[in-house]
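All protein chains of the complex are present and in place, except for one that has been dropped.
Order of writing sets the chain letters: A, B and C. Residues in each chain are counted from 1.
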Amino acid sequence: MDYTIKIGGQAGQGIQTIGDVLAKVFSRSGYHVFTDQDYESRVRGGHNFYRIRLSDTHVYAPRASVDILAAFDRESIADYGKELAGSGIIVYDSSMLGERYEGPQMLDVPFTALAAESGAGRIAANTVAIGAILGMLGFPLEPLFDILKDGLKRKDNETLENNRKAAGAGYEYSVQNCTRCEFEALSAGEPKMLVGGNEAIGFGAVAAGCKFYAAYPMTPSTGIMLFVAGKAKDYGIIVEQAEDEIAAINMALGASFAGVPSMTGTSGGGFALMTEGLSLAAMTETPIVVALAQRPGPATGLPTRTEQGDLMMVLHAGHGEFPRVIFAPGDPGQAVRLTAKAFNMALKYQIPAFVLTDQYLADTRWTLDSIQIEGLTVPNYRAGNERLDTMEQYKRHAFTPDGVSLFGMPGKTRHLVVTDSDEHNEAGHLIEDSLTRKKMVEKRLFLKLEDIRKEIGPPILLGHGSPDTVLISWGSTYGVVREAMEAMPAGKKVAMLHFSELYPLPGNERLDYLALLRGAGRTVCVENNATGQFAGLMRTECGHEVSDSVLRYDGRPFMVEELVEELRGRI
Amino acid sequence: MDYTIKIGGQAGQGIQTIGDVLAKVFSRSGYHVFTDQDYESRVRGGHNFYRIRLSDTHVYAPRASVDILAAFDRESIADYGKELAGSGIIVYDSSMLGERYEGPQMLDVPFTALAAESGAGRIAANTVAIGAILGMLGFPLEPLFDILKDGLKRKDNETLENNRKAAGAGYEYSVQNCTRCEFEALSAGEPKMLVGGNEAIGFGAVAAGCKFYAAYPMTPSTGIMLFVAGKAKDYGIIVEQAEDEIAAINMALGASFAGVPSMTGTSGGGFALMTEGLSLAAMTETPIVVALAQRPGPATGLPTRTEQGDLMMVLHAGHGEFPRVIFAPGDPGQAVRLTAKAFNMALKYQIPAFVLTDQYLADTRWTLDSIQIEGLTVPNYRAGNERLDTMEQYKRHAFTPDGVSLFGMPGKTRHLVVTDSDEHNEAGHLIEDSLTRKKMVEKRLFLKLEDIRKEIGPPILLGHGSPDTVLISWGSTYGVVREAMEAMPAGKKVAMLHFSELYPLPGNERLDYLALLRGAGRTVCVENNATGQFAGLMRTECGHEVSDSVLRYDGRPFMVEELVEELRGRI
Amino acid sequence: MEGSEKYQGEVPAWCPGCGNFAIMRAFKEALTELAIEPENLCIVSGIGQAGKFPHYIRCNTFNGLHGRSLPVATGVKLANHAMPVIAVGGDGDMYGEGGNHLLHAIRRNIGIKLFVHDNQIYGLTKGQASPTSMEGMVTKNQPFGVLSGQFNPMAVAVALDCSFVARGYAGDHDHLKGLIKEAMGHKGFSLVDILQPCVTFNKVNTYEWYSKRVYPVGPEHDPESRTAAFAKALEWGDRIPIGVIYRNNRPSFEERVPVISGSCLVDQVLEGRSLKDKLTATLKEFY
Partner (left out) sequence: MEGSEKYQGEVPAWCPGCGNFAIMRAFKEALTELAIEPENLCIVSGIGQAGKFPHYIRCNTFNGLHGRSLPVATGVKLANHAMPVIAVGGDGDMYGEGGNHLLHAIRRNIGIKLFVHDNQIYGLTKGQASPTSMEGMVTKNQPFGVLSGQFNPMAVAVALDCSFVARGYAGDHDHLKGLIKEAMGHKGFSLVDILQPCVTFNKVNTYEWYSKRVYPVGPEHDPESRTAAFAKALEWGDRIPIGVIYRNNRPSFEERVPVISGSCLVDQVLEGRSLKDKLTATLKEFY
């Protein structure tokens, strides 16, 4: 069982709510769910879709082929009709679209009329539609009722009852009229969590002990801030909307300097403005986590679309030379873990750490069986006053064998905590001499980098044990490459390497991926950008030259079928 | 003949003026001169020097060994005394330093007392010192008198006369008292130009037709703005000091959009703030030239010192993927030519072009025999109204075979000029569709890059014809590597490759440098940074792995002797 | 209005009912009455709902970065000061991200006409507080309500001696059109803050809310008096003044830059002989 439901319509019609509710029905019912979204940079109108894939086994990516198309405007039928699977059905309301479509695949359900009849009013048309889709699938309605109840918590029973009726009416209507509907709902497992990319980062941050989040709204990163803001009271976190991105990173650095784990989030353009601040973090050895959700550039680009175009920028952002860590999760589970790890790395080594995602991942939602809290919490690396107070002297930037100096908290000890954006001595005061300069470069850069490298996890290796072909993915292409690999012809020896901890590149101790790559005749890097940035990184960092790149740079994510086709031609 | 004069003292003591005047005396007298400076980030006090190397043959870099040390504070003697050559002399004024130094190399000249006696007052002590140094060298005084006259243009004859007397007094004093002085002034050639790194960039810009320069002051780039501001009236250029670097680049883009060749200049930290604007230049295909004078980072770093630490930042700055050109001149002559070429490339391809220097080069002055104006002027790439008005329609971002669209000037034609930081169609209006997006990426990036590559000049090849060892330099290390190469033991087959047009890397058509590198057993990259950024660039871009790197990252430039030593050990 | 069709641009992507439509209509009519031809006009905008404005009006357009339209417009104006240059943006664009440029554009008194579509909210990014959001307004991102003081662009502009300071209201067409024309006719920097209902995200400052409060400043107000203007600028609450708050006659920046006193920069191309002679003279200075 592997169905794709696509809901198409204009912004403001509520298709996101329909999608969210349906996805939740499925995940609570124990199915594996994957959702993604496509929308324009506007608030009303335009042409959007919300896509849900549900299955009784794992799903990791969107498929282009649609089983149920719920059309809330005519464009949906015009644009997506061709994606319909052989057994697919288009469900719509002819009165809403002002047009009746003929054909065996068309199911005309009077969403609005049924809503009006139900007593909930025309506003409940979307609830009717949800009921109708569930009816088409032959799903039970109870999970939906629960969700309606949760959603209407503060509203009265009458509204709830009317909404139930509306859903029921849609359900009945499609059960009776969709004679060609032959979907079968296999029994599923335990209820699952449904987690989005941005929520996952937000949760990882909260779990790692983030206490300060300053940012300026920017699609597609805003959801992270909203998640953390929603938890501010409960966890004791200050979330401040800064006047601009420069302020955002500098505020986060101030809070971090004062002793609290801090974070900021943005997209490429906002991050460009933060790069001077990034360099400041490095010079003052102030920990910071930066979430960067990529979208197609240059400049404003396509604000609501996806691209993996900012890897090189993140890698080299900021003037001067300093270490950093870059994680690019491939799914929400990785996003939770790697955000927490980013905090750990940032605080432990007093460096900037990145969580690099993109609009695609930010706006997808995935089912997860569980999230292990244990691995997420981060030790307290700050030097408490007890410890410092007993020391005879304290120097914020003291030379140590591993380059990491004690992190004292200003105002919390009898010592002074002094730091400077100028080159400084151990005490944090500015210097001009060449010797100190040299030692400080070595402290900040060489000494730390050595230990940091050891903590970078190996890539994920999936597929054939001694492959002829290795597919390489990083960040958000994880799922689609995984599905494509699994769909490769049986005879082919194909494996995949997914890099989510990608800078510094992992060593080969735990997994000798270089040997694997060298051993394979063909290595194919799949990237959502035009220049093959990760392939370039591999060339620079480990000397591996990929034999082939599959690149997509039109602002859209890869589809499973498309990638399969593309790879079939090359393998 | 190859002498080094080092003038040491505190900021505010006028050592820069002394150095400038002396250097001019030598260059006007036809010698080859090279000067460099070392100073702290303060206005008065601290400890600075100005170093002049003069010779009857070409000189390209500073030597540490000092022939005449003019000490205006005690630190100069303490710190630089050890650099004195065997036949070197330290000249100072014991009354000024409050101490008499014994020893055959010490020459105590009463600068202040002689100045007072001359009638020019104590303020002329520096003039006495200049005279004394010329006396030690056995140089004629006339060139100095001319320079004094030029400098005092608007002052009265009496002052001039007194200053002549002061210089004469110093001259006489050292001629009589410096019994150990055995410098010999070989006869020299025609008067030469003396040109500094920043002036050279400024001149190149003016020659290329720059009409608008917006910047925010930042050491070591400020001199470029000051040069252009000094020419504003004469050439009709608007020089605007912006409120910040973000404004600076955006203003320059506005002016460029409106039809005038525009430029900005800054250092690493200021450039970090410009990176969003850089991406804007790319998306709107608005030409811009950016001069970036590097200094040691991260953050404020060492504001008045030198480093080549920002190459990777410049290469990858700005979100999204787009082409750029990076030139890193090795001397003022190259700086003039490459700044003009940067304008040519920026305007022709409607892209951002960089001139990447550093504090070292910015603050050096070199003698040049001539500057050819012919090669510098840039054609007018703007589409005039005559041409546009006859067209039926005009689209700012029209697709063309080479990716370059006609550059119309708003308000100068009957057509509209429309551009957008969002992804747009040919007419410049924002779009959401994937097809246009893809074509625009290909237009901006792939098509242009192909032609751009062809215009990149080959590296400079010097030394042995079929070398065992190739020294690689880029940007400001040109001179010192050249001198070091020439000083390598006779038997060794050593050549050097200097890259000043470094991104895109030149092709191998005009000079097959890759074959040369492969043919050599050893390739050594000399860089003024900690991570070997250019070596990394070569690895990524042309797959060449240098066998060795010589790196200096203490904020100071390489000295000839030091590099020779370093290389001797490795070759 | 007849004649205003020539300004007809792309189809707007704003929500139905958005205050931006009313502003656009007033704008087109003002342009028509002023007889400014599309090809002689340049509009620079930032990012936001308001930032899309120039796409919907036929004109020379530079739709740049969020918050950065004023420096771009400054560059355009300095390069070609004969061309009317307008900057358009939202309250977030101009008073948040772009706040610093506003201060300094006003100081320069560069002849840009700035129209801020002030909906007291971040529209395009879906409803976060903006600098002009009122204290206490709750949004998803300000769950405790807005804690910062409301930015008062009128008062700040008067404090900066801005040469033309006015407030308009999208709901008062004729008044707004008049203001736009007056601003366009003023030499030097003009700021017009336009109250613009955002029907989707701002449920506090609605058409109804504004309509109850706005009133045109009467003849008793002396817009040439800076202190009177400041007092007027402080009015906000039950009564909100619209109209010209302050006006002065400071010389514009472009009048003061000697280099362009004779002709526009863009017309001063130096070529051939004349450039070479100058360069040769400059080279002499290096000796």
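One rule holds in what follows: a residue touches a chain if its C-beta (ideal position, glycine included) is under 8 Å from a C-beta of that chain, and two chains touch if they have at least 3 such contacts.
Because the structure is a prediction, the values reported are computed rather than measured.
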Fill in the blank from the handout: For the chain not shown, touching visible partners are A, B, C
Exercise for the section: Check the options C:20, C:45, C:69 or C:109 and report the residue that touches the missing chain. Expected result: C:109
Problem - Option touching the unshown chain, where A:13, A:35 or A:256 are the choices - result: A:256
Practice task
Just name the one of B:17, B:41, B:105 or B:549 that touches the chain not displayed here.
Solution key: B:41
Completion exercise
Touch assignment to the omitted chain, from B:100, B:122, B:180 or B:233, lands on B:233
Problem - Full-complex contact with the absent chain, from C:8, C:148, C:211 or C:249 - result: C:148
Fill in the blank from the handout: Had the left-out chain been drawn, it would touch chain A at residues 27-28, 191-195, 199, 203, 206-207, 209, 211-212, 214, 231-238, 240, 242-244, 246-248, 250-260, 262, 276-277, 280, 284, 368, 371, 373, 376-377, 380, 409-422, 428-430
Handout entry: Where the missing chain touches chain C, by residue
Key = 95-100, 103-104, 106-109, 131, 144, 147-152, 155-156, 158-161, 226-227, 230-231, 233-234, 250, 253, 256-258
Handout entry: Where the missing chain touches chain B, by residue
Key = 12, 40-46, 216-219, 222, 225-226, 229-230, 232-233, 239, 241, 243-244, 269, 299-300
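In this text, only the chains that are shown with their structure count from here on.
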Handout entry: CA centroid of chain A to CA centroid of chain C, Å
Key = 37
Problem - Euclidean distance of C-alpha centroids - chain A vs chain B, Å - result: 44
Handout entry: Between chain C and chain B, distance of the C-alpha-averaged centres to the nearest whole Å
Key = 41
Practice task
Send over the residues of chain B in touch with two or more other chains.
Solution key: 246, 276, 280, 284, 420-422, 430
Exercise for the section: Hunt down the residues of chain C that sit against at least two other chains at once, touch-wise. Expected result: 47, 64-65
